[in-house]
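All protein chains of the complex are present and in place, except for one that has been dropped.
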Amino acid sequence: MTPRAEGRARFLVAPAAILLAAGLFGVASPGFLSLDNGLSMAGQIWILALLAVGQMFAIAARGFDISVGAVAALSGTLGAMAANAIGLPGLLLAVPVGLACGTVNGWLIGRARFQPIVATLGTLLAVKGLALLVSDDGQVVPLEAAARAAALSFDAVAGLPPLGWAALAAVGLAHVVLRHMLVGRRILMLGSNPEAVALVGAVPWRIEMSAYQLCGAFAGLAGALMTARAGAGLPTEGAGMELQSIAAAVIGGTVLAGGRANVWAVLAGATFVQVVLTGLNLSGVSPFIAQIAVGAVILASGLMDAGLRTLLTRFSRLSPPKGTFR
Amino acid sequence: MSASDDAPSDDTRDDLALVATGIAKVYGATCALRSARLALRRGRVHALLGENGAGKSTLVKILVGAVTPDAGHIALAGAPVAFGSVTQAIRAGIVPIYQHLSLFPELSIHENLSAFALAAGGGLWTGRRLVDPARARGWLKEVGLDVDLAAPLGSLSLGERQLVEVARALSLDCRVLVLDEPTAALNADEADRLFAVVRRLCASGTAALFISHRFDEIEALADEVTVLRDGRTVIDAAPIGRHSREELTHAMLGAGVEAAPARLSERAAPVLVGRGLAAGRHGRGSLDVIVHAGEIVGLAGLIGSGALSLAATLGGAQAGPGELSVGDASFMPGDRRRAAALGIAYVPADRHAEGLFGALSARRNASVSGLGRLARLGWLRARAEAQMVDPLLRRLKLHPALPEAEAATFSGGNQQKLLIARGLAVPGLKAMVLLEPTRGVDVAARGVIHDAIREAAASGVAVLVATSDLDELMVLAHRYLVVREGTLAAELPRSAPRAALLAALSGSAAA
Amino acid sequence: RAAEPVIGVSVPNLGSSFWISVLYGVDTAAKADKAKLVTLSAGGDGNSSQQIAQIQDLIQRKVDAIIVGATNGDAVKAIVERAVAAGIPVIGISSPPNTDKLAAVVSADHYDMGKLQAECLAEAIGGKGEVAMMAGPAGQAWSDLRAQGFRDTLAKVAPNVTIVAESRLADNRNAALTTAEDWIQRFPELSGVYSATDDMAAGVVSALKASGKGTVKVSASNLSPTAQQMLKDGDLACTSIQQIVAQGKAALVQAVAAATKGKVEAKVVTPAVLVTPDNVGSIDLSLVVAPADYRP
Partner (left out) sequence: MMAKRLPGTSRPLRLSRPPAVALVCLGLFLLCCAFVPRFATFGNIENVLRVASILCVVACGQAVVILLGGIEFSFGASAALASVVTVMALPVLGPVGGLATGGASVIAIGAVNGFLVGRLALPPVIVTLGTLMMASGAAAWLVGGLPIDAPPSAAFSWPARGRVLGVPVPILAALLACAALHLMLAHGRIGRLWYHVGANPVAARLAGLDVTRITTLGYAVAGAFCAVGAIILTSRVASGQPALAPNLPFETIAACAIGGLPLSGGRGRVSQVVFGVLTVAMLNNAVVLINLPVAWQLVLLGLAVLAAVGLQKDWAVLARLARRTDR
């Protein structure tokens, strides 16, 4: 029972952290717990959520992807160009662009056996460069349909802006991919026991590649969202997002050693990070102090996870895990 | 059964299920297989023997399409085949049970049972690839497992996992069943269940390839035997009765069979003492264990009984209730660092996960517990290290004798020797706690390891061996402690007959 | 409206002397006008998404007016228009949101800052020779405009000066120092260096000094204490500034006016000014730069 209990518990860290943070900020700044604020935040979390969900696939396959921010910027920019050429749906070009970047990462890591950090660092630099190339050294690409994009990004329909609903659907899709589709299951298998996947007849590098492809596609989607919210393609955006998305995915219970992940928990992890950011914004502390607080919060969520683990081991002392003696 | 034929090399017989000839495989600088031949017959269990590193697992991987051979031919029911992948082999009816479990700890048992279907082929959805739960439960029942299908595999013990791997093989339509050391992690009872399954399959015409280092199992199950030595077939499909154990051993490596344990003259002072300990999930913190100087205590228990857990506690590796002491010094269960400092060596059961430093050299693997003694002002004296460890490695006949080669590149038996050497190199060694010290280790290496254990005991070290291998227990221990459902069910003298031990283990009749 | 209006201030980056000085102006004026501030920094010039979310939070908090210095004028356009639609007046400052819905624009002309640098540097190097540009990060309005102003003007006033190198990756003092060291090796004939900020200029100056190239002229923008010192020491040919503290003050005044439905001046322009070692003593620093001990 222990591993299962621990498995479930680790996915509860992020929701618990959200409640805790919401409570604290609710006391600190009264407006925080209002319905309006809840709705406004519900519109904001999706860029980070999509990046974190993508990151989750890479982490579940025992890797990670530090190029997601740059990929989002490039694909959002190209999406904006496509949207200007053929209308707003052209924004969706961001997804195949992200997928293509993910394919390169996946090929390098899965097939050419690069370490994930090297491969994605290389593509991070190259993709940043490409984004500048296509955009005349970083000039934003204003959307012609900016007004409609803004309406889709900010005007709530039944609680969420339409693009929020779309992103939620994409997260739901990620859940389906992870839980009910072969590719997701194979990613978990690879993360769980990389040596065994070949022995049961799978092709490990293809699985690894698909994990980074998913990661890239979700980064592309995040880029499209970014463009829609800004009403412009932002070629130099995205610095720092790779670390934020890794933090959100890990706070969301994704095991860095691979094999275990839960999309809803990752969504909760991303929400948590956003709650903290917004809460600090609204409480009006100095931006520098806010940054310190964000760091402390990331550490605290790690400590919470550790505390939970200890607690569980305490409780289950009489049934220690048999394979490993902790 | 064996007298029927004396022409094993006749490849044209129509009951031949699978014939592999001239198989060769080179890995970098190592030649795993030179020219191996193997012929399996329908309805027969075929044993494959060979010392650690002889190439058995490599041959298996080639048969099941996981590895492409450099040379050689494989014919399935007379038709030549060349598998590009495991999936193709499985489609052709060759079903593998691997030595190093090909299971996924984080996934559920149900998903693990469906792993072949999940891994192979195109398609989008997992749904229909998950095997029917009712049938899955049937297979689990057949191998004697009563577990929740939705539980993660990681919640099972090593032995239970092995049975899951066997159950998974049952899910496939099987013409040739390939078992690579399936019993290494099983106790006698579970092994019997496995054998029943294999026999039933064979009765319906399946050919089975069975790899094991245990002669009694081979004699109990196999109809024919092939012996590999250094990548070559040296005995080809001989009926099982034709060669004696000595002859087979000789064919494998040219060594003799090991001696029985020396008698313990008189009982010496207690060295390793545990009071109020718990054993596994049933434990209530009421067990006392005492191991005396020079004594080898065998701790026996079925899988899940708590024997390994109790042993781990005694070695300081697992936290729990109770108190432990060596000599005058006491320590808490789980304080492995203090235990090591007090001179208690510990050899874990799962050598890959808990024992080996795969990336480090053999010498560094062996010397890790004695580093304190090798350091002068934080400076490690390389020569002293070699002087401390190399004689041990030589005595344990490490093969190949390359103390500076990475541990990951040694075969299982030799990796195990590294862990034993590490134990022997503990400064001020007073007690050794060994869990499954020869799991998956060939006869020769096993003899070497047993000799080393006996020698240590003879020099006054208190030894506790926890093992699910009754033979091992009987050649090693001076006294048996039997753990059943978390209690010390019986203490038996060295002279106790095998039947009494078995009875105590399973709790069937009065011991 | 409440007696004490709440004014949101959203700036790209409080790690730059420019925005800190803006904020100082806003802050001092707020103390005088009894306004309450909510200050948010996007944490970097490239963090438009973060700034959008922050402005969303300010709308959410129903502040009475918002002062926005944009990471990118186009990127925050949509959200700023939302704020205006929600009845919150928005005042653009320095790099204003690219929309005509603003209640007021307090502008600082980045293009002119580059222009002034070009005129000064061209004169300092005698109208000919090689010049390198420490141009600041790509894709940011302030750095792009300053660089553009420099390039355009230089081509006009000193056609014999060639721009031999341009770095957009070096955006802090250490990186600027390293890049300048490399340039000194690559272009031994270098006679002048443009730098988008005074902090980068400090890096360039220490590289030049360390390699005995003290004769190479350096121009900069902004006037932090570091730049003042460099001017006094003669390390800097000139620096182009805006009266950013004054702008900050003006922005706050406009914001309060807009919040309390008072009279708003739609366009406040404070021209860019060139500071040289000669006139540095006569500049009213209180309009230009925050005191060294100011903490946002």
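Going in written order, the chains are labelled A, B and C, and every chain counts its residues from 1.
To be clear about the criterion, a contact is a pair of C-beta atoms (placed from the backbone, for glycine too) under 8 Å apart; a residue touches a chain by one contact, two chains touch by 3 or more.
Because the structure is predicted, anything quoted here is derived from the model rather than measured.
Under the touch definition stated at the start, the shown chains contacted by the missing one in the entire complex are A, B, C. When the full complex is taken into account, the listed residue touching the unshown chain is A:Leu132, out of A:Ala22, A:Val71, A:Leu93 or A:Leu132. Interface note: of C:Gln117, C:Thr179 or C:Thr270, the residue touching the hidden chain in the full complex is C:Thr179.
Check B:Leu124, B:Ala196 or B:Ala401 against the missing chain and you find that the one touching it is B:Ala401.
For the options A:Leu121, A:Ala151, A:Leu173 or A:Val203, the residue in contact with the chain missing from this view is A:Leu121. The residue touching the chain not shown here, chosen from B:Lys25, B:His110, B:Arg364 or B:Lys397, is B:Arg364. Remark: the residues of subunit A touching the chain excluded from display are 64, 66, 108, 112-119, 121-130, 132-133, 137, 243, 246-247, 250-251, 256, 286, 288-299, 301-303, 305-306, 309, 324-325. On the side of subunit C, touch with the chain left out of the figure occurs at residues 14-17, 20, 138, 164-169, 172-175, 177-179, 181-186, 199, 202-203, 206, 210-211, 224-226, 229, 292-296. The chain not displayed touches subunit B at residues 28-29, 317, 336-337, 339-341, 346, 348, 353-360, 364, 368-369, 371, 374-375, 378-380, 382-383, 386, 390, 401-406, 422, 426.
Please note the rule applied: only the chains that are shown with their structure count from here on.
Taken as a contact graph, the chains are arranged in an open line, each linked only to its neighbours along the path. Counting partner chains per residue, subunit A shows two or more touched chains at no residue at all.
Shared interface positions of subunit B, defined as residues touching 2 or more other chains, are absent. Residues 1-4, 7, 179-186, 188-189, 191-193, 195-203, 255, 259-260, 317-326 of subunit A touch subunit B in their complex. Residues 31, 36-37, 40, 43-44, 47, 132, 135, 137-140, 142, 146-147, 149-150, 153-154, 226, 229-232, 234-240, 274, 277-278, 281-282, 284, 286-288, 291 of subunit A are the ones touching subunit C in the complex.
The residues of subunit B lying in touch with subunit A in their complex are 61, 66, 85-87, 90, 96, 98, 100-107, 111, 115-116, 118-120, 123-127, 129, 151-152, 154-158, 161, 278, 280-281, 283, 304, 308-309, 312, 317-321, 348, 350, 353-354.
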